[in-house]
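Complex shown without one protein chain; remaining protein chains in place.
Think of it as A and B in the order they're written, each chain with its own count starting at 1.
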Amino acid sequence: MEPILFWIFSLGMIVAGVSVILNRNPVAAALSLAVTIVFLALMFGFCLGAWFLMVIQVAVYAGAVMVLFLFIIMLLDVKEEETRTRSWSYAVMGSALALFMMCMVVLVLRATEPVKAAADAGVPVDDAQQIGTLLFTKYLLPFEITSVLLLVAAIGVVLLSLTHKRESSS
Amino acid sequence: MPYLAPEIILTALAIVLLLLEAYGAISARSVGIWSLVGIAVAIVVTLFTEVGAEPMYFWTDPNAAEGTAGKGLYMWDATARFYKLFFLGTTGLVIWMSMESAAQPVGPKTQPIRAEFYILPLFVAAGMCLLASAADFMVLFVSLELVTITFYILVAYQRESATALEAGVKYLILGGLATAFLVMGIAYVAGFAGTTSFAGIIAKYNTPDHLPVAVALGLLMILVGFGFKIASVPFHLWAPDVYQGAPTPITAFLSVGSKAAGFIVLVRVLNEAFGPTAYATWGPALTAIAGCSLVLGNFAAMHQRNIKRMLAYSGVGHSGFILMAVLSGGVPDGPGIAQAGMTAVAVYLATYFLASLTAFLVITIVSPTPEEESIRSYNGLWQRSPLLAAALAASLISLAGIPPFAGFVGKLGAFVVALQFHHYGLFFIAAISAVAGLYYYLGVVKAMFWSEPLEVTPIQVSVPTQVLLTILIFLLIATGLCMEVFAWLVR
Partner (left out) sequence: MDPTLVHALQHTLHLVAQTAVEVTPAADTAAQVPLLDVAFYAMVKILIGLGVILGTVSYTVLAERKVCAFMQDRVGPNRTGIPLTNIPMWGLGQPIADALKGLLKEQFTPNHTNRFFYILAPMLAVSPALITVCVIPFASLTTVTLPFEIPFFGNVIPKPGVIADINVGPVFIFAISSLTVYGIVLAGWASNSKFPFLGGIRSSAQMISYEVAMGLSVIPVFMVTGTMNLSKIVDYQYQHGWLALPFISPNPLDFATLLPALMLALVLIPAFFIFLVSSFAETNRMPFDLPESEQELVGGYNTEYGGMRFALFFLGEYAALIMSSALLVTLFFGGWTLPFEAYNNLAQSWGIFGIILQTLVFITKVTGFILLFIWVRWSTPRFRYDALMDLGWKVFLPTSLALIVVCGTMLAGIQHFGGGLKAGASAKEKATAIVADVSR
């Protein structure tokens, strides 16, 4: 079952990913990206047994980040992409680069034995509990740094988007 | 003093100042002063904290006996302490420069300096201090992102001017690309090693065999990410435009703080996470990068008319010199990077810190607006303000590496390491580049002393800044004459 699902999901991801690149309509491209994310999430859940990760992936990336992308594309009414003619040189260069990266990854994966996922090892996974425990014990420090990072990002957004009046020289 | 104290002090102070400022209890200028006080406290705390060797978690592991001991996230060794002091000093001087530029008259399109402009560097300093202590890719990555994201904000601060906007967008997009490379590289390494801790990775891969292909690829991708931070060729494309468009204090911060942050994580990863066998992977790559940076940085700097662009290209060249010192690995059964190399990197960065920050402090005062950043504005600076001219001359001569000044010691160290580790080709390129460097540094010095000024109005410098400039000039000469200082610093 797992291999079948894996192929279904990866096929979905590849088709959606290619459609992100080939779509001239930015809204369609953004939606394709959301579909790619959903398939990736399904792969986490059904092939690795990481249900929590699957659900968070959908909620954060498909449910929030991509919606904001879509929101901005619609607000700015991005249409330039549709009228622009395709540049063959870019297409050729891009494909060559993609091919190169793919060969690299294939070579790497053939040469090395990767670490087994917990689900393969036959360990029952409650990944929400595992992730939570690790975040609050072993990886407490990076977790807290992340909170500072988010604070800074929020301040930055306010600072850069605020239209403040010029203060009289005080 | 407890470990992690400087980072906690800086973050807590930043949050308190943000709240105070938000509710109008405190003016922007006093926020700047309090930030300086906080930096000073953090420096004192860092100086009085004993060096401990073991990496640590901030959580007591009940299974410590079962093998998780020694694979902590955060280490406080001599290197960490030196770089923490370095970053704190940089941040302090940058905040000083910001206060100096706040005192300058604002142009029609310049944003006034707000309190956040003093507070955000505190977050950067906290992130950089964490980077100096990172012993795990998790901490390394989130701290590096803390630094980078804060810089995105600071670079785009003057968002109403087109050059600042260009700088912000360029830094954001290329920074995002570099982060993507870094995180994918970390994913490769961690995925195959099964751990993110440096100790765990080196335990797995410090064997006489070559690195597995995947790990080698991961390491190269990580180097791309770091190459962006240290602005080395071919990852330097952002540097000239961003240095030019960012507010001058932030340019100084990027050119000293961000570059040093890139180098500390670079040497950390190469030294702690990978052993001498990895040299076969990164050695040739870094040699090529160093050579290109030396040539391109120094020769492109010759043709610049804008002093910030010139310093950007010269910064690319300096990355090349420092990389020459990094290239001291590959000794069988030795450390990832030889002690001599580590010391040379630290000394070079310390001299670069003094010289570069002095130069940018003068630029902040002399060039408050983008129009005054051309090198022609420095014609006859000696007649307008002898102190500023002397300081800039001292720092530029030091950057060029002429003997009585500090920069000479740094360059000497890098050249010695190159000879010691038989990088003769690189040594030759570096020698030519150093001579090319003389040309454009001394060009500015000549303009300051022997050209007619465009305008003759003298430049006023506040008393505290006069004192600071005098101290900096003294340090530039004193450390050049007495190299023992560096031995003490790096101890």
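Everything below uses one rule, namely that a contact is a pair of C-beta atoms (placed from the backbone, for glycine too) under 8 Å apart; a residue touches a chain by one contact, two chains touch by 3 or more.
The shown structure was predicted, so the numbers you read here are calculated from the model rather than taken from an experiment.
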Check the options A:Val15, A:Leu68 or A:Leu150 and report the residue that touches the missing chain.
A:Leu68
From A:Gly49, A:Pro142 or A:Gly156, residue that would touch the chain that is not displayed:
A:Gly49
Hidden partner chain, touching residue among A:Leu11, A:Val27 or A:Leu109
A:Val27
Which residues does chain A use to touch the chain missing from this display?
1, 4-5, 27-28, 31, 34, 46, 49, 51-52, 55-56, 58-59, 62-64, 67-68, 70-71, 74-75, 123-126, 128-130, 133-134, 137-138
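The rule is short, and it goes like this: only the chains that are shown with their structure count from here on.
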Whole-Å gap separating chain A and chain B, where each centre is the average of the chain's CA atoms:
31
Which residues of chain B touch chain A in their complex?
4, 11, 15, 18, 27, 57-59, 61, 68, 73-74, 111-112, 114, 116, 119-120, 123, 126-127, 130, 136, 138-139, 141-143, 145-146, 149-150, 152-153, 156-157, 159, 188, 191-192, 194, 212-215, 217
Partner chain B, residues of chain A touching it in the complex:
104, 107-109, 111-112, 114-115, 137-142, 145-146, 148-149, 151-153, 155-156, 159-160, 164, 166-167, 170
